[in-house]
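The complex appears here without one of its protein chains, the remainder shown in place.
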Amino acid sequence: MSLFKYSSPTAFYPLAGKLVPWFAALAAIFAVIGLYLGLFVAPEDFQQGEVYRIIFIHVPAAWMAMVIYLAMAMYGVMALTFNTRLSAMMMEALAPTGAIFTALALWTGALWGKPTWGTYWAWDARMTSTLILLFLYIGYLALINAIEDKKRADKAGALLVIVGSVNVPIIYFSVKWWNTLHQGASVSVTASPKMAAIMLWAMLIMAIACWTYAITISLVRVRAIILERERGRSHSTRVANTLSATNIVAGS
Amino acid sequence: MTATLNSLTQIDSPVFQPERGFIVAMARDARLAARSKGEAIQALAFFVVVVSLFPLAIGPESALLKRIAPGVVWVAALLSVLLTLPRMFANDHADGTLEQLALSVYPLPTIVAGKIVAHWLMTGLPLAVLSPLLGLQFGLASGELAVLCVSLILGTPVLSMIGAIGAALTLGVRGGSILLALLVLPLYIPVLIFGAGAVEQAMVSIDFSANLSLLGAIVLLAGLAVPFAVAAALKISLD
Amino acid sequence: MAASSVSNSTQTAADTLRGSGLRLERGSRTIIDNISFGIASGQALILRGANGSGKTSLLRMLAGLTLPDAGVVLWNGEPLRALSATWRSVALYLGHNNALKDDFTAHENLADALSIDGISLEPSAQLEALEKVGLIDRRHVLARRLSQGQKRRIGLARLWLALSHAHHKPLWLLDEPTNALDSEGVLLFTELIGRHLGRGGIACIATHLALDIASRAKEMNLDSRIEVVR
Partner (left out) sequence: MNWAAFFSMDARAFYMWGSFGAFVVAIMLEITLVRLRGKRAQAEIGEELMADKAKRPAQ
């Protein structure tokens, strides 16, 4: 089965290299279209005026924060069951991007909250869960950096993310429960404004832009990780040998 | 002399009694803890001291103290359990007995379950039993103290279970205890919310049974899944 | 003690332990590079080699603690990975450290080790084992206060009891079993390993001592193997 051969890092390295420019181009195109639609075409919101346009990056960032964590959990399951090194490397490649999207979701949420509801931080259920998701990302990054042996770091990180992803819905439920307990169900703080069709499109396209961007960045990062894992290996197992065939030294 | 050898009792193969691993591990840890009582008492002392700091910091007026009581007691319980987590596997890892446990004929999840329950009996349960006494400092009424105690009895096992996963993952890692806190505290949040929430609702005499039943549900679910996760984490750390 | 006539173990079909193409990497260093071996009932594999040559890693791999990066361990033709449940009733692993709890006495440590292995024995048998290894009068001493040699003897007591127990574990994996033992202890160990092999058991021993069971022992020097490959 030809696809399976790409599960080995050495075979995946050149493939990732070829895919990066395509995804980068896609991300750029979608971003331009999405921003154009969001900033210029979409009408003003009758309540919030112009500032609601932050939604076009806040919501996609929040989606990506969740999607990337679940993708990491999926790679984690593959890393633990099939013992494939590449899926663990993909997890490590995705984590920083996921953490950045989570932080951006929090940042843009706060900046959207101030003019709209008067406070930067309103302990809204979704925002609070996103904050906790950031803690989970930081926990993963701290764990894999604390363990020297890469093999153990991969598996430990995979198990942590799997346990974390099981907890995410429970955390969201408990935070929602806690939020309604304290603030009463009436105020749904981030009730997104009534969505005109064009707004939905703009947000969707921005989401795809973020998604293709995340793929591009994690492919570039996984290539760096594959090389880092090859450093110092004894010559006979030098993966770089095959890599040097793709004139790695020439920096392709 | 060989006669006594041959008369050794014959036991059926241990594989047929996997649950005995639970009893073996729990009894073993209980006896070990009895030998070094200090550790359990330290965690309890830490709990008392931390809870007593808040009135000193916030001032004696009882209205405010009463409002923050559930949160303070629960967070103090969380941190006290957190302190004792590294010891759950570290001692056995250091002297090599953890490998023998992993290679025991009893399945590792049963042994891990035994260790978790022993850890709970040593730290979580005493905290819960002591908590009503500390609640008095905050002016909680007897009914609310009872809810506080029950919520801690239901919640602390989950703290030991999730903590065990963190302890197993960070076994033998430099700076492991801070890392352990970083991994485990976010996962403690639902238990904290339901636990402290139950007591708050009791204080404003809203029906708090929902929170307690949710805590109970988490204990059961975690009880089924966590031993396997911890066993997997130990195998990864012992690799 | 004359070679006792204890041969109550039914002579099972010859067990075999084979490792083929075993490989282990730690970070960028290759600890075990393409090692293969095969031993059958009644044989012992003596692992020689300098410190850090992978003796302990190989033993841990055979015990099922360490996962090889490549290659497979076969017990009677079955891959170890599939056997993991029954494997723990086949292999007895004594690691480099003494696996003793400092807060337990010598006797308690022995009882603890046996209970972990699911072996329940009359206290009299345990005392007999302690007497055999010369610890009977120090059985109530905390392990913390025992000397290294005495701690090692608790391990020998375990081996002695494993020999006399009906569920005799056919495979012994021993990491430097004789270190810190005096000459008398080494003699005792040699006798135990002799009886183990005599009963059709298999042993894999990492040691630098010349054990006089040469007749049934194969040697493998892990250093030379690594040189050969590079």
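A, B and C label the chains in the order they appear, each numbered from 1.
One rule holds for everything that comes next: a residue touches a chain if its C-beta (ideal position, glycine included) is under 8 Å from a C-beta of that chain, and two chains touch if they have at least 3 such contacts.
The model shown is predicted, which means the values in this text are computed figures rather than measured ones.
Student: Where does the absent chain touch, in terms of which shown chains it meets?
Tutor: Across the whole assembly, the hidden chain touches A.
Student: Which of these, A:Leu19, A:Ile33 or A:Val51, touches the one chain of the complex that we don't see?
Tutor: A:Val51
Student: Touching the hidden chain in the full complex, which residues of subunit A are there? Just list them.
Tutor: 39, 49-51, 53-54, 57-58, 61, 96-97, 100, 103-104, 107-108, 111-112, 114-115, 213, 217, 220-221, 223-225, 227-228, 230-232, 235, 238, 240, 243-244, 248-249, 251
The rule is short, and it goes like this: only the chains that are shown with their structure count from here on.
Student: Return the chain pair with more inter-chain C-beta contacts, choosing between A-C and B-C.
Tutor: When the contacts at A-C and B-C are counted, B-C has more.
Student: Taking the mean of the CA coordinates per chain, how far is subunit A from subunit B in Å?
Tutor: Chain centres of subunit A and subunit B, defined by C-alpha means, are spaced 33 Å apart.
Student: Distance from the CA centroid of subunit B to that of subunit C, rounded to the nearest Å?
Tutor: About 35 Å, centre to centre.
Student: Do you know which subunit A residues sit against two or more other chains?
Tutor: 151
Student: For subunit C, give me the residues that contact two or more of the other chains.
Tutor: 67
Student: Which residues, counting only subunit A, touch subunit C once they are in their complex?
Tutor: 83, 148-151, 231-234, 236-237
Student: For subunit C, which residues count as touching subunit A in their complex?
Tutor: So the residues of subunit C in touch with subunit A come to 25-30, 33, 67, 69, 229-230.
Student: Which positions of subunit B touch subunit C when the two form their complex?
Tutor: So the residues of subunit B in touch with subunit C come to 1-2, 4-6, 8-11, 13-15, 17, 20, 24, 28, 31-32, 35-36, 91, 95-97, 99-107, 238-239.
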